Structures are given as C-alpha cells and as structure tokens.
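Quick notes on the structure that follows.
Just one protein chain is left out here, and the rest sit where they should.
Take a look at chain A:
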Amino acid sequence: MAEVLLPRKMEIANGPSKFGSAHLLHVLAVDDSHVDRKFIERLLRVSSCKVTVVDSATRALQYLGLDVEKKSVGLEDLKVNLIMTDYSMPGMTGYELLKKIKESSAFRDIPVVVMSSENILPRIDRCLEEGAEDFLLKPVKLSDVTRLRDSLMKVADLSFTKKRELETEHAYSLDSSPRSQLKRAKI
C-alpha cells in the first residue's frame, strides 16, 4: 500500500543561499512545442532559475536583440545566462540558432544547450562542434537541469565570492548588536 504523504513545496535549492534574486540563473528556453515549453519552464522554476520561454528561434533572437528589425525593450534586465533550445523547429532550427549565437560577439559566451527527442549521433556531434555546452535527450530530466545549473553557478560563484567576502566583513563588524547574535544562533 502506498504511503500517503503530505504535498511538499518543490524547491531544489542552490545550496546555502549565497545568491539574492539578482544572481539567479536566467535561462532562455526555446521550443515550438507548447507542451515542452510548459514542461521545461517548470523544470527550470523548480530549479530556482529565472525563466523566459519563446516559441521560435526567431523570437529568441529578437529577445536577445540580435534581430535588427525588432529590438526588445528593457535590455538592461536582459542578461541571459543560459539558452536551452529544441533542435527540430520549423523555420530556423535550434542548430541554426546555436550558430547565430556563437557567431555573435555579444552573445557567443552564453552557453547553449540543445535538446532533442532523437538520439542521432552525427546531430549531437555537429552541435557540440558548433560550440553547444551540452546536448540533452528529451524528455529532459530534472537532474539534467540541476546539473547544468550547478555547473554554471560554480562559474558565476567565483566572481561573486570576492563581492560576498567584502559584504561579510562589513556584517561581522556590527558584532555587538543583539540582532546579529540572533542570526548566528539560528544558523
């Protein structure tokens, strides 16, 4: 007989919270399938990522501002840390999107992960050769997403560590206040 469990809040944490919301990984997900968009969005939210989902490679380029004809507004908050794209899409494929991103001086450093329901080795090789960070078989697993997130966060962590060190020094200099004593007790 199955155990009856209480529903729990899904939250695969980033480990001890070093990061405020400003430092959440922002992922741009690209997929023409409505079902898959909803699914990947949920996987990413559960993994504590900020998510933007678009339904085509063209829209992805517009969002990034690579499409000269239609620039999106609010580029300041745009900073995308990872692009996850489906391979087979009508119009521009995920592979073509990958190429365009890697050809762009502004965006070539953004890791791009390609997703596909088909396990075709030449396809996988082609994507990796073109600079894809990883190639995931669909349906994508939560463990794939958390693994990606963790490895990207490590890279981001190095640059944040210095900033945090400075912040921590300042916080501990207020040692005598009862509030900070309470904080330490909680940990």
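Following the convention adopted for this analysis, a contact is a pair of C-beta atoms (placed from the backbone, for glycine too) under 8 Å apart; a residue touches a chain by one contact, two chains touch by 3 or more; residues count from 1.
The working rule: contacts and distances are computed from a predicted model.
A.B. asks: Match the chain absent from this complex view to the correct UniProt protein name in "Histidine-containing phosphotransfer protein", "Small ribosomal subunit protein uS7m", "Myotubularin-related protein 9" or "Dynein light chain roadblock".
C.D. replies: Its record in UniProt gives the absent chain the protein name "Histidine-containing phosphotransfer protein".
A.B. asks: Write down which of A:Lys38, A:Lys79 or A:Arg108 is the residue touching the left-out chain.
C.D. replies: Per the contact definition at the top, the residue touching the missing chain is A:Lys38.
A.B. asks: Which residue numbers on chain A touch the omitted chain?
C.D. replies: Output for chain A: 1-10, 33-36, 38-39, 42-43, 46, 88, 90, 117, 138-139, 141-142.
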